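Sharing a structure here in structure tokens format.
With one protein chain withheld, the remaining protein chains of the complex are depicted in position.
Up next is chain A:
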Amino acid sequence: MNLFLDGIAWILDPANWSGPGSIPQRLWEHVSITALVLVIASAIALPVGAVIGHTGRGREPAVRVSGGLRALPTLGVLTLFGIWLGIGLAAPIIALVILAIPPLLAGAYAGFESVDRRTIDAARAVGMLESQIVGKVELPLGMPIVVGGIRSATLQIIATATLAAYVANEGLGRFIFEGLKTRDFPQMLGGSILVIILALVIDGLFAVIQRLVVPAGVRASRTRELRSRPTRSRAVVGQPIIEGNQK
């Protein structure tokens, strides 16, 4: 517990909040790496997932490939690319993109698949182009699940982006590696706590976004007794059926 308090104290120490390698700088680097990886991985995974979800084809290979990618240890991938590409951000970015693709892909195709087939069939039958079905029907209705995939990918990137410091002088991971090397455990723990706080804040942000993208018509709860009178009289057919005992 003392160590934990030391970690907090390290975070609160004003000396760590300015100058080169300060907390704001590392935080900014960490967020930038996360955002960059998210953009690259999304550009690859979301269109592929959308095509799979829309056509219903290629799901099996996608599941197998993303399952395989999930099984890759990121540290091993990072080391491999680090040896190949040398010191710098290239290796961690590639490793993190590989890490982020499976949840993004799964979110995208699950989101598109989740849309009721009858709704899509009706959209096609009234004359929507395939691109309009994707953009105006499947995307808005599948969005909450797609965002769910982005959310889980983002969390994994934030947590694992600490490894960027393994081969590059970037991100909150610097504090962890630095602390480990110099046996400065308050710094190491402080760095970890910062990563956790960042992850929680971003996750909270995504929780809000995920709520906001649920289309209003889907959120609208089914309300009873909303039938209003028609503008013209309707045919009356038979007597109303009254079931059960009337009280």
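Everything below uses one rule, namely that a residue touches a chain if its C-beta (ideal position, glycine included) is under 8 Å from a C-beta of that chain, and two chains touch if they have at least 3 such contacts; residues count from 1.
One rule holds for everything that comes next: contacts and distances are computed from a predicted model.
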Exercise. What does the UniProt entry say the missing chain is called, choosing from "Lactate utilization protein", "Histidinol phosphatase", "ATP-binding cassette domain-containing protein" or "Phenylacetate-CoA oxygenase subunit PaaC"?
Worked result: "ATP-binding cassette domain-containing protein"
Exercise. So which of A:A62, A:V77, A:V137 or A:V195 would be touching the chain we can't see?
Worked result: A:V137
For this session: Tell me where the left-out chain touches chain A, residue by residue.
Result: 116, 118-119, 121-129, 132, 136-137, 140-141, 215-218, 220-223, 226-232, 234-235, 237-238, 240-241
